[in-house]
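Reviewing the structure listed below.
All protein chains but one are shown at their positions in the complex.
By letter and in written order, the chains are A, B and C; residue numbering begins at 1 in each of them.
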Amino acid sequence: MAEHDIRMKLHLLCAGLFAEPEAEHLEHVLRPLAAELGQTDGPWQEGVRALPFPEGGRETAQLGLEYNRLFVLAKGHVPVQPYGGYWLDGKSTLYGPSLRTVERIMAAEGLEPAQASGLAPDHVVCELELMAHLASQGGKKAPLEKTLLFNHLARWTPDFCRAVMENTREEFYCAAAKLLEETVARDEARLAAHMGRTAGDADEEEQA
Amino acid sequence: MTERLIRVRDRRTIALHWFNAACWALLLASGFGIISGDDVRLAPAFWPGLVQNLAGGNAPVVSFHGVLGMVWAASILAFALFNLRRVVRPFLAEVLVLTPVTAWRDLRFTTVTLLRLFGLAKNAELPPQGRYNGAQRLLGTLIVLGSVLIALSGAYLFLAPKLLPFAANPLYGELFRWALMVHAGTVFAVLTGLIPHIYFAVVEEREALESMKSGQLPVDFIRHHNPLWYEELHRSGKI
Amino acid sequence: MTKKYVMLADATRCINCKACVIACRAEWGTPLGHSRDWVREVEMEGPGGMPDLMLLPGRCQHCDDAPCVESCPSGAAYQREDGVVLVDHELCSGCELCVPACPYDARFLNPETGTVSKCTFCQPRIDAGQPPACVGTCVGRALVFGDANDPASEVSRLLQEKEWLRLTSDGVNVGPNHYYHTGGRPLPPEALPKPTTPHVQGRLLEEVVNPLAGAGLLGMAGVFVAAGMKKLLDRRSEVQRQEGGHHD
Partner (left out) sequence: MSKTTDPSRRRFLGGAGLLAVGGYPARALARVKAPHAAEMLGPSREVFSFCDMCYWRCGLKIRVRDGRAVKIEGNPEHPNNRGVVCAKGNAGLMAAYDPDRLKFPLLRMGERGAGKWKRISWDEAYDRIAAAFLKAKEQYGPETLAMIGHGTWEKPYHRLAHAFGTPNTTSPVFGLCCGPRDVANQLVAGRPLGGNETLDLENCRYFLMMGRNITESLHNGETLGWVEAVAKGAQVVYVDPRYTITASKAKEWLPIRPLTDHAFLLALIRVMIEERLYDTEFVAAYTLGLEELERRVARYTPEWAEEECGIAAKDIRRIARELAAHAPAALVYSPRRLTRTSNDLGTGLAISILNTLLGVWDREGGIFSPLSFPVPEPDLPPFPHADAPRADGAGVEGVWPLANAQYGLTNQMWSAIAEQKPYPIKLLLTAGGNGFMNSTDFDAIRRAIGQLDFFVAADIAPNEMNQYADILLPEASYLERYDDLQTGGAKEGFVAVRMPAMKPLHDTRDAWTICKQLAGRLGLGAWFPHASAAELIDERLKKAGLSLAELETKGIVKKPADPARNFPREHGLPSVFPTPSGKVELVPSRLKALGMDDALDYLPQVRPQDGEFHFTFGRVGFHTHARTQNNPWLADLMGENELWIHPDAASRQGIRDGDRVEVADRNSRKETLRAKVTRRIRPDTVFMVHGFGHFDPRMRTAHGKGAADANLASRDRDGHLGTVAMGRSLVRVRKL
């Protein structure tokens, strides 16, 4: 696989792992994707292979409950808010100023969250899918990738992943968080090496 | 009558001196132009106004000062690294005043020299001086150490607000304020020392100024002002 | 004619509803834990031991002699001709020298921008002809903003009609442009500004480094000007002596 192809698939896989678990999606999309990546040599191999996909309807339902408890609504407050803006805008607001960055990239690509998803553009799933979309274009969208990564994903997913690992009772989400954490970290190192990284650069693009 | 001249410094060193002097002039002009607050201002109030109006705002002045400061520091550092053995080490060995005894001796020399300008202390005995006399050594030490401090504090002043989250850690701001004080105080100290430096070069010892252009100094001048150096040159057969 | 912006706060109309505080937060996205404006509720004892209250809305007082501007080393704090004290965020380093310099505690280091924030009288709004956000929303219409140099303005009229006080004390008077009407009652002492304690570095700069440097520079320059003069005189007398010798 070409490098950009692998990156695209990794982000797609991560996005899928943090979407609401549905048997269909898990079986026919995520599992094959993970299998493919697991057979490709690379630093991601271990993390992908470690993903404990649910076996059977009961385990999937169990996972669904955990998903709702973690990210949607629980007895206590939502333990892990899956929105970038929550982590970037001071934890007291959603749809805050940081959302503009993602919306601008989406607009440039002619994308927006699916109507039925009800998800904000900075939901972890949306951001990761956007990253996959950008990566799939083989470096042509490198500046946008860089903006999305350095202004968003790399700034909040580490906290998000830590929160998932601390709060979840399911091995699956622990492994998913670890994979996401590593994927973003590798992306960060890669983009930094390729293009040189300063916060200022990213900001300029953001403003442009 | 033709004076016998001897080459005392090479072109690169001369170039560095004038480069340094030019940087200082520009850095002083811009630096005094940045700070306009009455409580912290160093220059008369009209100066920042003039500079900022000329530059179309304070931001370009700040950028200019910061960038030039880094160019200045980097150039001198580079020069020092590439000419470490040939120029810098001997220079530092000659010029740095490191012990209280030498400091006292140099201070005495400086005072007497100063008094003599006014026709006083004519009878005071002055020990013979080497390549750099006591006053030059004191000034040299001040400039060397001062430049290091100025460069370091300046780098923090310029870069820290861009790189460090001041709101996250009060220490960053604390350090900034100390750096500001050190930066300003050191500049003043050096600036004060530069006044006699320039006076002597322009009024008292034109030969020295001349040597900063040509690299050559009259042997008589050396014999008169720096007898120890003269001896040394003599010993090593350069004269 | 140059504008002279002032804010009037009628304490008798203020009801401490905090609309101004939230409107300001909404307009400028001030991070929680900080605010550019406030309402001070001072509990006092009235006649006969009865309780009494005074409500004093406040914000940056846009002083004529703004100590924040005077203490800013970056040239970021400045005052416009119309009296509005502003921060140039491109220049502000976040060193906070200005923060304790303000006797009204109106400045804070904004964690989101890394620079110092404060009330700007809603500069972009007033420049566009709108009232500041706090004034526009004020439920008791206790806040009035305008140009005191325009005799037709509401603030000019009110300044003439009513008695206005400013938050100044014996120790601190930096020419605030924020006025208070209290219905004839004196301002409670706890509402008045206290002398500030600036950062030690600021004080050292102001009281030690700069004076010392000034004295040193002037002194040194004086010495060598004198030396030069002496030299000149010596040379002239030498020349005269020599010339005189010729004549002899």
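Keep this in mind: contacts are C-beta pairs under 8 Å (C-beta built on N, C-alpha and C of every residue); 3 or more make two chains touch, one makes a residue touch a chain.
Owing to the predicted nature of the structure, the values given are computational and were not obtained by experimental measurement.
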item	value
Contact with the hidden chain (one of C:9, C:60, C:86 or C:144)	C:86
Option from C:65, C:163 or C:243 whose C-beta touches the chain left out	C:65
Contact partner of the left-out chain, one of B:6, B:59, B:80 or B:152	B:59
Chain C, residues in touch with the chain not shown (by the definition above)	4, 6, 10, 12-13, 15-19, 21-23, 25-29, 32-33, 43, 45, 49-55, 64-65, 67, 69-70, 78-81, 83, 86-91, 103, 113, 115, 120, 123-125, 128, 133, 136-142, 148-149, 156, 159, 168, 172-175, 177, 195, 206-208, 210-211, 214-215
Absent-chain interface as seen on chain A, which is shown	20, 64-65, 68-69, 72-78, 81, 83, 86, 91-96, 100, 103, 116-120
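Here, only the chains that are shown with their structure count from here on.
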item	value
Overall pattern in which the protein chains touch one another (line/ring/star/complete/other)	line
Maximum inter-chain contact count - chain pair	B-C
Chain located farthest away, centre of chain B as origin (C-alpha)	A
Separation of chain A from chain C, taking each centre as the mean of its C-alpha atoms, in whole Å	48
Where chain C touches two or more other chains at once, by residue number	112
For chain B, residues that touch 2 or more chains besides their own	none
Chain C residues touching chain B - in the complex, by the definition given at the top	67, 69-78, 88, 90-97, 101, 109-112, 114, 198-199, 201-202, 204-206, 209-210, 212-213, 216-217, 220-221, 223-224, 226-228, 230-231
Sites on chain A touched by chain C in the complex	90, 92, 97
Contacting residues of chain C [partner chain A, same complex]	29, 31-32, 112
